[in-house]
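What you see is the complex with one protein chain gone and the rest in place.
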Amino acid sequence: MTVESTAARKPRRSSGTKRAAGAASAAKAPAAKAAATAQNAEPQLVQLLTPEGERVSAADNPDAAEFLSFVEDITTEDLRGLYRDMVLTRRFDGEATALQRQGELGLWASLLGQEAAQIGSGRALRDDDYVFPTYREHGVAWCRGVDPTNLLGMFRGVNHGGWDPNTNNFHLYTIVIGSQTLHATGYAMGVAKDGADSAVIAYFGDGASSQGDVAEAFTFSAVYNSPVVFFCQNNQWAISEPTERQMRVPLYQRAQGFGFPGVRVDGNDVLACLAVTRWALARARAGEGPTLVEAFTYRMGAHTTSDDPTKYRRDEETQAWEAKDPILRLKTYLLASGGADEAFFESLEAESEALGKRVREVVRAMPDPDTMAIFENVYADGHALVDEERAQFAAYLASFEAEEGH
Amino acid sequence: MTVESTAARKPRRSSGTKRAAGAASAAKAPAAKAAATAQNAEPQLVQLLTPEGERVSAADNPDAAEFLSFVEDITTEDLRGLYRDMVLTRRFDGEATALQRQGELGLWASLLGQEAAQIGSGRALRDDDYVFPTYREHGVAWCRGVDPTNLLGMFRGVNHGGWDPNTNNFHLYTIVIGSQTLHATGYAMGVAKDGADSAVIAYFGDGASSQGDVAEAFTFSAVYNSPVVFFCQNNQWAISEPTERQMRVPLYQRAQGFGFPGVRVDGNDVLACLAVTRWALARARAGEGPTLVEAFTYRMGAHTTSDDPTKYRRDEETQAWEAKDPILRLKTYLLASGGADEAFFESLEAESEALGKRVREVVRAMPDPDTMAIFENVYADGHALVDEERAQFAAYLASFEAEEGH
Amino acid sequence: MAVEKMSIAKALNESLRKALEQDPKVLIMGEDVGKLGGVFRITDGLQKDFGEERVIDTPLAESGIVGTAIGLALRGYRPVVEIQFDGFVFPAYDQIVTQLAKMHARALGKVKMPVVVRIPYAGGIGAVEHHSESPETLFAHVPGLKVVSPSNASDAYWMLQQAILSDDPVIFFEPKRRYWDKGEVDTEAIPGELHKARVTREGSDITLAAYGPMVKVCMEAAAAAAEEGKSVEVVDLRSMSPIDFDGLQVSVEKTRRLVVVHEAPVFLGTGAEIAARITERCFYHLEAPVLRVGGFHAPYPPARLEDEYLPGLDRVLDAVDRSLAY
Partner (left out) sequence: MAVEKMSIAKALNESLRKALEQDPKVLIMGEDVGKLGGVFRITDGLQKDFGEERVIDTPLAESGIVGTAIGLALRGYRPVVEIQFDGFVFPAYDQIVTQLAKMHARALGKVKMPVVVRIPYAGGIGAVEHHSESPETLFAHVPGLKVVSPSNASDAYWMLQQAILSDDPVIFFEPKRRYWDKGEVDTEAIPGELHKARVTREGSDITLAAYGPMVKVCMEAAAAAAEEGKSVEVVDLRSMSPIDFDGLQVSVEKTRRLVVVHEAPVFLGTGAEIAARITERCFYHLEAPVLRVGGFHAPYPPARLEDEYLPGLDRVLDAVDRSLAY
């Protein structure tokens, strides 16, 4: 599935009318709308597929209409592709959770419930765009073509980041909350300097919105008009803290005070996430600067496998969100609309099984790093102290071997 | 002059209708207005006294009308008092600049041009309110009753802060940009915990608005609904950087995205600054949480005596602002309205002279601290290393005396 | 209760509870300290019993946490701040170094800063990046701060009491991998001074100095060395600022050899200062240079390597042997 074709890298801003494929010329209109939306205390939620699995038409919802143009090109096959992405991502995620329970991983941060936000936004990207994730963007990584097993290294404890960011334009997971929003902004400043028409997307959470770094990223990107999309997955919780501990009004409204639009989208609606992200990326490519997208979703599982959410939230809340499941609603739609048949779902189930099996096998075979890796890559150009300590430690280790050799 | 009587400390929020003296019951209305104002791209400037020295009536300007009620009680005598404050503050400031040139001070940060913002806001405070200044709030210090010569110690280099913050509820000057906004927020959290109906005001600059700490202060105060007023003197410059390097839209709009109102006031209009600050303080006392006030003003002088603004800004700009001088406009009004006669201005001139003389004398007589003060107040409860180093250094110094004694 | 066996985690929890009970100005602040009781459950049950006004879940912003704690201290409160993990203290570093540490001096003593910053620190729990670090140098070097770390339940209980009672800012490093180690706590004992070292095992051939998580390793090393006929004295420093050099000097003048052990990188670790100062104080007593065992000049490695990275029994014994070989 190619939701978005990969445009060749072209000089940016050379033409104000240049648009990414699928990004209709309405980039301006939703911006105005978003600004208007931001003024209401009651948040407007951009939704294109209801929890009941029904598509929203322009007639139903004039707000949504503005974004519908951004997914006009989406075929039934594309929808099946999005569905497949979500199902496989969830399967991978579940497998990782299981592997943690079996002791194969030290920790796992599940994306359960956030598949639509991640696949929708991830599939809006072009290859030449660049992604700055948190530690939970397994679905986005999937869209970028990062082998999911690569994500597991840091959770197994064999590395701090197991992929080359530049292979798939997908930066390493960042654990210090909010830091990556500044990296994304700087990267976007560089994209603009290069005259490229790529865009950058920075993921962050509702909790992260409180960090000063995120506000500074808003300021820098606004001042330099950088081509960056700030994509917040508001999953309602920052570990045990509900969003009321982080903000008093809906987050998407914050953007306006920094001088760029913010939109709240149904984060469990993959189509709406795709549309809104495409719109925001189109703004970035068109030289219109940053956009804040707040994907309103829910963390169905624990914060990580170390967490016990029963300590702080009610089952009813989680159950209420089950009804809004992102995968289920697309399945309902595909079934009702005849967009997919049983054979599709069966073959996808088989593909899931295969993925799960592969993940298990790869993880279990993942070797521990060599002890001396401690000293590797501390510096690119070397450092006398590292050399000294490496040599001393090697000699120390060798002394045991020598003794054992006796 | 008592613009605001000092109410006894009473439990806060025990009555929703409790209001500070002079703060009419309209606290709600301007809040709504401010929110509405914040939605316009074109900033609305609350102005009650024009640069030409004419008072704005409710009929002239319905926006201003909402704030007029907050200065209904201001008598002609009060206006003369505000005028006097501004004149003496400017005189003190000029004297300090001169003292720096004479080598008596190492540095001075002049408030020239910002007198109305500081006196207007400073006179809106009650004694039990608490102020967190930057390094330029000499006018606010004046309103709090801090002896102006106390401000000079840190600029002379004899201390880092020469007054007891709790004597006048005026915190020490803070040099690290933005830090004090968090201290103010924490203090305000404490005020709320105590059930007091005091308010807290945090001063900061346009440049400071970019610091993550300021955004975090907005978040904390919004989440805890703390009784704090964020008072930004947007003097158009952060050293050599114009506001466009810090923000893309007017600052007062930022508040709304954090869930509280923001207002832009003519920072060269002492009456408007008084009214708007009273309104914001009334909101704080009434348990309505934080407010952002952006006082739109201008730094007429250099950033500090170390700075040379001819490197980065045009004379014409500064000249244009001269026409908006905060002191001149009140003088024009007082003269035209018969609110003050020549005798008033003459006696004020004499008072200014006397202040200048006293400042000169006090500064010149200001002794250098004792060398051993280096080791004082590092800890409240003592520290073995400080004791050791103090003793060693004393012995070292004594060794010279011994030698000299020979 | 008077004497009870409990874990370090429980001792800290009890100590916080006592502080909340005894002084209405004491507040607990941090991420997830409320209903969850903190990710390590150190504040478990406290919000339930003392309410949201005293045990405060904060926004996810460390600078904001410490900055508002400073403001609360200025208002007369005594905030006890929890930083969730060692690696997340850095967003608050500016507030700690430029404000918290200096406020008392800046105000010429007119204001006090009774703020405790609790930081679960150091490694050994198999965690991901940023969750295993030992940044004590970065605080101990800063005038105006005090820095301590308990190694056992009794110290955890009493040192936290004393830190909260102190009118100075105290960075309180909790050895997270020892949270579940148990020991006896006498909640009615009169504690020793907060910043004094303690000899936890007497010996005559060599001194091992450590604090926090490494005290246990040193005790084990001393036991192992004893089997080889070496008499090792172990000093639990307990405080990294100030360091009890007088106490340590007494030990070193007796044993004439010193090895300092910590998890933090050796380069500019606290062992550097200890080596420099003890060498100056005991120049004619030392039979060997002060040796140091600690982390390498490399980021804390992935979990699967931490056993090799962390100073363990063998590396400590190796240093003991090297020292004795002089």
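The first chain written gets the first letter, and so on, giving A, B and C; residue counts start at 1 in each chain.
Following the convention adopted for this analysis, a residue touches a chain if its C-beta (ideal position, glycine included) is under 8 Å from a C-beta of that chain, and two chains touch if they have at least 3 such contacts.
All values reported here derive from a predicted model rather than from experimental measurement.
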The chain left out touches which of the shown chains?
A, B, C
Where the complex has a chain not shown, which of C:L138, C:A221 or C:L310 is the residue touching it?
C:L138
Contact with the hidden chain, among C:G30, C:G64 or C:G87, goes to C:G87
Cross-chain touch to the chain not pictured, restricted to C:H195, C:H297 or C:R315, is C:H297
Which one touches the absent chain: B:D164, B:E241, B:E351 or B:D381?
B:E241
Which is it among A:N159, A:Q233, A:T277 or A:T305 that touches the chain not included here?
A:N159
Could you please point out the chain C residues that touch the chain left off the display?
63, 87, 90-91, 93-94, 97-98, 101-102, 105-106, 129-130, 137-138, 140-141, 143-144, 241, 265, 267-273, 275-277, 279-280, 283, 288-292, 296-299, 326
Touch residues of chain B, complete complex, unshown partner
106-107, 135, 153-160, 175-177, 207-208, 210-213, 238-241, 245-246, 306-307, 311-312, 368-369, 371, 373-375, 378, 383, 385-386, 389, 393, 396, 399-400
Of the residues in chain A, which ones touch the absent chain?
159-166, 171-172, 174, 176, 179, 181-191, 193-194, 212-213, 216-217, 219-220, 223, 376-381, 383-386
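In this section, only the chains that are shown with their structure count from here on.
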Relative to chain C, largest Cα-centroid distance belongs to chain B
Intercentroid distance (Cα basis), chain C paired with chain B, Å:
41
Just give me the whole-number Å value for how far the CA centre of chain A lies from that of chain C.
38
Which chain A residues touch at least two other chains?
210-213, 245-246
Where chain C touches two or more other chains simultaneously, the residues are 58-59, 61, 63-64
